[in-house]
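Every protein chain of the complex appears in place save one, which is left out.
Let's look at chain A:
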Amino acid sequence: MLLSKVPLHSRRIAANQIRSNARTSSTLLEPTAYSSSNPEPPYATLGSTTKLNLFSAVNSALKTALETDPTAILFGEDIAFGGVFRCSQGLRDEFGEGRVFNTPLSENGIAGMAVGYASAGGTAIGEIQFGDYIFPAMDQIVNEMAKFRFRSGNQWNCGGVTLRAPCGAVGHGGLYHSQSPEAYLAHTPGLVVVMPRGPRCAKGLLLSSIRSKDPVVFLEPKVTFTNVSIWLRLSYSHLRCFIFQILYRSAVEEVPDADYEIPLGKAEVMREGTDVTIVGWGAQLRTLETACDLAAKEGISCELIDLRTILPWDSKTILESVMKTGKLIVSHEAPITCGFGAEIVATMQQECFFCLEAPIQRVCGYDTPFGLVYEKYYLPDEKKNLDAIRKVMELSR
């Protein structure tokens, strides 16, 4: 019972050292600044940029969060050496093992610990190694994390929690490393569910999520901005040689070095159009961009919207777009039945039924698990989307 035995891991000391660097100010990109008339956020105002892929952008956001918040801790399975996707590469060395550390393989324990630490006032950034492993943690996420503020009448909250998890099909993930669990999570009032589409918005959204006073599950698409159609045309033997990291690393954007946040709960109009509104999120947007390009060659003008925050979702931006185009397609990689697209479709037909010129289409994954060789059949690729675009155009004639 000797006090000298207290294994403090130098946690507090490390935190104090960085207190001097405490958060100066970050730039909040106002949603009005990039409304439909200005689809590209004003990244140019943020100063210098670096070419980063998604994992490096996430790494940059985590580094910024650890630098600016002495209570921030980063933990998860194997994250101390960087994690399977290397998102936390170098952070243990920089911030010490007291703040960046490995946990046992206990997803429910990771989520529960995050809830406890955050309710005591800290900032907990947990990593669930794959989105598929979030299911063992669902009890803590749904019953503890999402409801703490409400059920305690605002006495306690665990807004400091951010759980990151990579999601989506990856080329060879198999049945348990390819799922997109956003719809399960979106059925949980009190939770915020975010999915970025690429490196640049990943950094801003992740910093917002970490600093949000509501608990966030941040899903990172593994195939961010890789041209899926190219992978799908490759043979099985070719596919096999592309490991996870290659996919995660494959697409780069100019990411501002500055500390900036993108507001949660706001969709982004990625490209404006007049004929069809297409809504997607995460990696699916790359496929949708290709589909829009193909449609443009046929003279069809598509308006493409990145939902960005799945819950609470921005129905207003979509509604305004559908009022303009009269046609809507929602596309996501998760299975179609009870996918989040169903929620969007149900709300839109209720809100603007008489503006619709054609039945709303959903282009989604099928209601089946899928292994590697089935991925090419399963995924809602640009051809399926192009079919849907042509269909709504024909029906509205």
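Throughout what follows, a residue touches a chain if its C-beta (ideal position, glycine included) is under 8 Å from a C-beta of that chain, and two chains touch if they have at least 3 such contacts; residues count from 1.
By definition in this document, contacts and distances are computed from a predicted model.
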Chain left out of the displayed complex - its UniProt protein name, from "Phosphatidylinositol N-acetylglucosaminyltransferase subunit Q", "pyruvate dehydrogenase (acetyl-transferring)", "Prefoldin subunit 6-like" or "Serine/threonine-protein phosphatase 2A activator": "pyruvate dehydrogenase (acetyl-transferring)"
Full-complex contact with the absent chain, from A:Ala80, A:Ala111 or A:Val223: A:Ala111
Which residue of A:Ser88, A:Thr162 or A:Ser212 touches the chain not shown here: A:Ser212
Among A:Gly131, A:Gly159 or A:Gly365, residue touching the chain not depicted: A:Gly159
Chain not shown, touching residues in chain A: 1-3, 5-8, 11-13, 15, 31, 71, 73, 98, 103-104, 106, 108-109, 111-122, 124, 139-140, 143-144, 149-157, 159, 189-190, 192, 212-214, 263-266, 311-316, 347
